[in-house]
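Left out: one protein chain. Kept in place: all the others.
Moving on, here comes chain A:
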Amino acid sequence: MAVEDIGSGCSSSGDQEFHVLAVDDSIIDRKVIERLLKISLTAVESGSRALQYLGIDGERSSLGFDELKVNLIITDYSMPGMTGYELLKKIKGSTKLRKIPVVIMSSENILARIDRCLEEGAEDFLMKPVQLSDVERLRDFMLRGGEDREVVGCKRKTRDDSCSSSVLSCDRDHPLSPISVSAMAHCKPISKRSRLLATD
């Protein structure tokens, strides 16, 4: 099944596995998002834990940025203590972390809330409960490796290990902004390509 290939070995040119930090106070939602994304993921239960993990808790970073491997942060909005919005602000306010894309999830469809988050620099806003179709959008973004990468090299073996699949190359655009049809042609999801191509 092509879906299994996604995420479990996709490397950027730096050969690092795409890693997601998920923040949600609900243990059920943490479990579901982990399974939905099917990718290397760390799940924490609060904004303060997230900041600890990211190394900007208390303005002191415990990890050097090189050791920190977070390519995407996905956070719930309504959490006790620190909301997802407050977490977003802290991340975007940090020189070390502000380039990491942040996606907000919420069960409440409040336009002002959505606008506020997007204005603060959130990449996307997903309605809960998160579904597979929502994740497809994220997955394209993850495959492209985030906005800092011009070329995402996804050399991987197919299921029978006989060959490697092709490379995706994308324009260096904001990953979730509308892209032209011609640009889309270069950015086919790996699941379709690996089915069509044996070798590049």
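Convention: a residue touches a chain if its C-beta (ideal position, glycine included) is under 8 Å from a C-beta of that chain, and two chains touch if they have at least 3 such contacts; residues count from 1.
Note that contacts and distances are computed from a predicted model.
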The complex has one chain missing from view, so what does its UniProt entry call it, picking from "LOW QUALITY PROTEIN: AP-4 complex subunit epsilon-1", "Dihydropyrimidinase-related protein 1", "Thioredoxin reductase 1, cytoplasmic" or "Histidine-containing phosphotransfer protein"? "Histidine-containing phosphotransfer protein"
Of A:26, A:42 or A:94, which residue touches the hidden chain? A:26
Write the list of chain A residues that the hidden chain touches. 1, 4, 25-29, 31-32, 35-36, 78, 80, 107, 128-129, 131-132
